[in-house]
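Right, I'll just put the structure down here and ask away after.
With one protein chain withheld, the remaining protein chains of the complex are depicted in position.
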Amino acid sequence: MSNLNAKIEATSTNINPLLRACGLTCIREERVLFEALNFTIAAGDIVQIEGPNGAGKTSLLRILAGLSQPYDGNIYFQETPLAQQREAFHQELLYLGHLPGVKDEMTAQENLEFNLALHGLHTGSAEKTLSEVNLLGFEDAFASHLSAGQHRRISLARLWQSQAKIWILDEPFTAIDKLGVKKLEALFLQHADNGGCVVLTTHQDLSLPAERVKKVTLAYRFS
Amino acid sequence: MTQLSYRAAFALIVKRDLMIAFRHRDDIVNPLLFFIIVVTLFPLGVGPESTTLSRIAPGIIWVAALLATLLSLDRLFKSDYADGSLEQMLLSPHPVFILVLAKIVAHWLLTGLPLILIAPLLAVLLHLHESSYGALMLTLLLGTPVLSLLGAIGVALTVGIKKGGVLLSLLVLPLYIPVLIFATSAIDTAAMNLPYSGQLAIIAAIFFASLTLAPFAVSAALKVSTN
Amino acid sequence: MQFDSISAFLAMGGYGFYVWLSYGVSILVLALLVLSSLSNHKKTKQHIAQRQKREIKLRQAAELQKAQASADTRL
Partner (left out) sequence: MMWKWLHPYANPKTSYHFAGKILPWCTRLAVIFLTIGVTWALLFAPADYQQGDTFRIFYLHVPAAMLSMGIYLGMAIAALSSLVWQLKLADASAAAMAPIGAAFTFIALVTGAAWGKPMWGTWWIWDARLTSELILLFLYLGVIALHNAFEDKSLAGKAAGILALVGVINLPIIKYSVEWWNTLHQGATVSKLGQPSMSADMFWPFLVCFIGFACFVTALICLRFRTEVLNRNSMRPWVRELVANEGKTHAV
């Protein structure tokens, strides 16, 4: 049994981490994805979860977001277990998964506004925010007329308005062009500099300065 | 950061669900049509004799209402689950109880309420006893929310399962039995011009019990389904 | 003993069919339950053993691939 399936290349110097994973074990369909995983995420961190397909990257992100329960172990948000402060944690969380969470029956703008309103935010100008993700002119288009990539961009648009400290993003760069990726990376840096943190998975290499990106590596396990 | 009040979060979700339903009207109309067609099939099967019909009318209307509700339950969480909005709602900084209750209320407004409005018309077709109309409306008014609340538990449990439709009816219909029994008996009692407040009180008790307990069961079930 | 003969026992005072039907169905159902539980238990163990074999094979294949890859880079 190896507990060293995850290694962290840069250890955080921050004493008071935002998120701390403690002895996380995840079992899916009779397979141990990872076991006794420990790491901390502090304000200012950009953490990339690495690993081959099936290593449990998405499962780890869902556990971090509090959507799934780990088989064993705990997540601490500001040193208190997640389960004890669900609402306070979600106030500080923005999670974007594989599914965009965009309704076909609503327009791009309505979708964005609803998603922000759920977190108690108002769009100053939906038009400007949507233009950040190359959707200028599509505000009134029903999502059913938009492509899957455009759906993803609607959900990404929330990042520009978000006031949450913790961003957990599962493959945020799929269906985004090069310029868009640049823009997003700049946004991540700005967010980290403002005291937030970003946890993401991606198949592409980040073009961010290497010293800014912490890596958590998951290995594929056969059992 | 501004925190939405519980009431504002509740209103936000009800409004969104109503808006989506009105833009996708088939979802409202189809269960209603189903309700009407099932009720009209009975005279064709049993015969047009008005005494027989008026005797079985309460049962027919209520069974048809159960089935129509069952048919409409799918839209409660299914599409939100499929496109990821459900996960976003579970991750919003509001108690899941409020979100679930809001969705159930929206569901009742879209299926229960139309059923109540159209029921007297069908009662006329079935020659329901004249003194029973009040009881029919009252039992539907108290009973259909129970159907939405209990049904939500079933949908929440089966939403992640690929072929959940048939399973849903197996899970939910046995739970509907008490409402069916007390509602039809109230209508029968009313037909004999006897007081039916006892049955109504029991349905009301079931309504309040499920109103307080069902959202908790639904939240627990949704957490399992989105896991 | 309540019965004088085997035929009286089988007849059960005229209700033989119902009594034996009840006992028969009960025994049948319980026997099926026991058998299915036992076979489930056995199947589960077989399934686990199979998975272990598969895992060993997969791991060997992965190691072989890794060895080949490192040999290739040396060339």
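We just call them A, B and C in the order they show up, numbering each chain from 1.
We take it that a contact is a pair of C-beta atoms (placed from the backbone, for glycine too) under 8 Å apart; a residue touches a chain by one contact, two chains touch by 3 or more.
Being a predicted model, the structure only gives us computed values, none of them experimental.
Within the whole complex, touches from the chain that is not shown fall on A, B, C.
Residue B:Ile177 is the one among B:Ala11, B:Ile177 or B:Ala201 that touches the chain missing from this view. Within the entire complex, the positions of chain C that touch the omitted partner chain are 1-3, 9, 12-16, 18-19, 21-23, 25-26, 29-30, 32-34, 36-38, 40-41, 44-45, 47-49, 51-52. In the full complex, chain A touches the omitted chain through residues 1, 27-32, 71, 74, 223.
Residue-level contact of chain B with the missing chain is found at 150, 153, 157-158, 160-161, 163-164, 167, 170-171, 173-175, 177-178, 181-182, 185, 206, 213, 217, 220-221, 224-225, 227.
The criterion applied here is as follows: only the chains that are shown with their structure count from here on.
Distance from chain C peaks, on a Cα-centroid basis, for A. Among all pairs of chains, A-B has the largest number of C-beta pairs in contact. Centre-to-centre, using mean CA coordinates, chain A is 37 Å away from chain B.
In this assembly, the C-alpha centroid of chain A lies 44 Å from the C-alpha centroid of chain C. Residue ranges on chain A touching chain B, taken from their complex, read 65-69, 87-88, 90-91, 93, 95, 97-106, 110, 114-115, 117-121, 163. Contacts from chain B toward chain A in the complex involve residues 1-4, 9, 12, 16, 19-20, 23-24, 79, 82-85, 87-95, 223, 226-227.
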